[in-house]
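Here the structure comes first, spelled out in structure tokens, and everything after it is commentary.
Below is a slice of the complex: some chains, not all, each in place.
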Amino acid sequence: MWKFFHKLASPPHFYDLANKIIPWFIVPAILLITYGTIAGLFFAPMDYQQKDAFRIIYIHVPAAYISMMAYMTMAISAGIGLIWRMKLAHAVAAACAPIGAWFTFLALITGSIWGRPMWGTWWEWGDPRLTSELILLFLYFGYLALRAAIDDTSKADRSSAVLALVGAINIPIIHFSVEWWSSLHQGPTIVREGGPAMPMEMLLPLLAMILGFTFFFGAVLLRRLRTEVLYRERRTGWVKRMIQPAGGEA
Amino acid sequence: MPASLRGEKLCLFRGERCLFQGLDFQVNSGELLLVEGANGSGKTSLLRAIAGLILFEDGTIYWNDTDVEKDRQGFLRSMAWLAHRVGFKGDLSLAENLRFEMSLRSVDGSETQKVLQRLGIERLTELPLRALSAGQQRRSALARLLLVKARLWIMDEPFANLDRAGRELVLELISEHLDEGGLCMLAAHQEIEMNNVMHRLML
Amino acid sequence: MPYSDSASPSLGKAFIALVRRDLLLAWKRPGDVLNPLFFFAMVATLFPLAVGPSVEQLALSGPGVLWVAALLAALLSLNSLFLTDYEDGSLDQLLLSPQPVVLLTLAKTTTHWLISGLPLVLVSPLIAVTFQMPGHAVGILMITLLLGTISLSLLGSIGAALTVGLNRGNALLSLLILPLAMPVLIFGARTVSLAAANDTVAAGIYFLGAYSAMAMVFAPFAAAAALKISNE
Amino acid sequence: MLAVGLAALGILVATALTLSAFQENMMFYVEISDVKAGKVPNNRNFRVGGLVKTGSVHREEGEIELSFVLTDTANELTVVYDGVLPDLFREGQGIIAHGRMGSDGNFMADTVLAKHDENYMPPEVAGSLAKQQAANSAATTEETDPATEETTE
């Protein structure tokens, strides 16, 4: 078991492995997202109140969910990297941040676009869900800025790991804020006591989109990770050998 | 009770460059290890890594045959550090700086006066440290080294900025420290002449 | 050969020594204490100037403005928390002293609060008066600032430890800390507004208390870890 | 050991304080029952939330000002508003209103935001459900959850 992890964490091995598994993420992602989009946009019935405006749910909810999952992935791998000094884990954390930031941005934008017709406002300063999601975006920014500010990769890894862990406290707050404080943003629809408050024709495409986004996230993460690993190992033998064609040494 | 500092299979990177690999060394009570090497060979980096301020890529440091990672606190209790930068607050006087160092380490300061006299800075205790000249500041750093009463001295270029009398004084102090069973690890560009056991580590 | 390694150094003594040293330093440079105060006062006067002199609006936005000013003043003074120690090499010496690093960060944070947070709390009533804040709200303002500045100093110590040696001035530090400081700001300002409107304030104060208790438990450790990394 | 003890104590205090915070009234958000009981901030804006009572929306001829009754099923509050309503504003719908108490005991809103609940369903289902609900509203006062009922069908 331990040996397996050790091998997994060895950069050249991981680099190859990632290449092999990426298709296993891309294909389901494409399938699920295609199904989710078509079924969500055309076949799901419209909502009794919101009419067709509700269909933005098929982007908003998956994006919001990934924005949080990406942060958790980042914080957990940062923690692993810090404690067990595992470079690959740090690379994972580093690769997560920009993706997470983009999904957070997407969740904020779609939520805001949705809020205009629904609530009657783009943005509500007093709402804890909205505010804590905005804080999430700022946490990503802080993480990225800190990394950019430190030249030495190993130092950047460990410093930013501390920050990622500290910021993790925000995640449960985002999730539970709607239950703790009654405010504008709605409560949970999918995972709630008494089952999802949504008929199957609406729910299935949504679940497909969530899963599809997750696979998509995995694929992008692996891609970024490959570049990240390559960059970090740029001075090592295996990368040089790989970049130079065999016997190409002058 | 004799003590020893040993490094095994040390490997250190700075940036992309490997400074050394598979480096071994050992110092015992009463011995001096002189770290030598041209500019940029990695002396400062080695000393900082031994003290734990930067991380070795690989290898282990043993203090009295225990891995220092296991008991860093204990190792730090036995170590005193003298580096390029003096590490005193420029706004405080020498007396205030030393008083702080001693309470930080729970060392009693009964010998302060004697030590300062020996170093020739007993008249400067009330000036803010920032006002002291380069050499006077290095002498102040030596005062801390003496007062802390650690068994292991790690010194990076202790002779820099000192006048001739100062350099001789440092040699004398090291020699006395070794005679009492202390250990010393020293990086310098000067030639050193002493009657104690001296090993050389060429980087 | 009475080597000091036999004696186990006292934690309390070291803590007090560090607090004393930093207070002494502040005493020798009274600017460190006075500047955040002046800054606080200035920001609090800038707003009325920039927003315009409507009394009603002043009273309405007073708590928010005061709190933002306090937050900024606290942030501004954070930059130098570990910076001077880093630059003159005394951080090396502190990290190499036989004391747990978390003790050192805690001591430095305590001093920071004594030097910059506490005076802010004490001077806030004077500034509140210029915003026409009612008397009992001023009391609440002080309580929230007391709890809030504790959190800010603690959170700030993490940011300061992360950015020491990066030579970025305050901007990066603020960027790292503001997201975490936002809840403090929101609850602080809201609570004072509520107090000004004779409303119940207990929830806000409990929350601020909880936040600073949490910060007190975790921040020194995070700051210690960050400090060791940054000093490399 | 000491450190662990102190940390545990800190966490305990934090938890206790958080719990107490949740016991207290939400900031800036006032329950209709409290409004009725007179526990409202007098010269400050605050928010109330509730359902728009069916049949209560009322607009004078030729005026933009309208009024409606906000209810939490037990208490009621009259809200007066003269701004643009969100698309989703309709009777039976949850809303949040910003504003302050007027001297006449009515709530003078300056913003009305629609609050959507967590239920999503097709219009047909909602229609039939509404009929059904109207039919047995006399029998049961408890609100049925249309969505769960729909999915269990």
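Before moving on, here are some points about what is shown:
Should a chain be cited, it is by its letter among A, B, C and D, assigned in written order, with residues numbered from 1 in that chain.
Here is the rule we use: a contact is a pair of C-beta atoms (placed from the backbone, for glycine too) under 8 Å apart; a residue touches a chain by one contact, two chains touch by 3 or more.
Just so it is clear, the structure is predicted and the values come from calculations on it, not from any experiment.
Copy numbers for the complete complex, expressed as a formula over the labels shown, read A x1, B x2, C x2, D x1.
Quick note on the criterion: only the chains that are shown with their structure count from here on.
Chain A and chain C have Cα centroids lying 33 Å from one another. Averaged C-alpha coordinates give centres for chain A and chain B that are 48 Å from one another.
Mean C-alpha positions place chain B and chain D at a centre distance of 70 Å. Residue positions 22, 26, 28 of chain D are each in touch with at least two other chains. Counting partner chains per residue, chain A shows two or more touched chains at residues 152. Residue ranges on chain C touching chain B, taken from their complex, read 1-5, 7-10, 13-14, 16-18, 20-21, 24-25, 28-29, 84, 88-90, 92-100, 231-232.
Those residues of chain A lying in contact with chain C across their complex are 82, 131, 135, 138-139, 141-142, 145-146, 149-150, 152, 155, 158-159, 162-163, 165-167, 169-170. Against chain C, the residues of chain D that register as touching in their complex are 3, 6-7, 10-11, 13-18, 20-28, 41-44.
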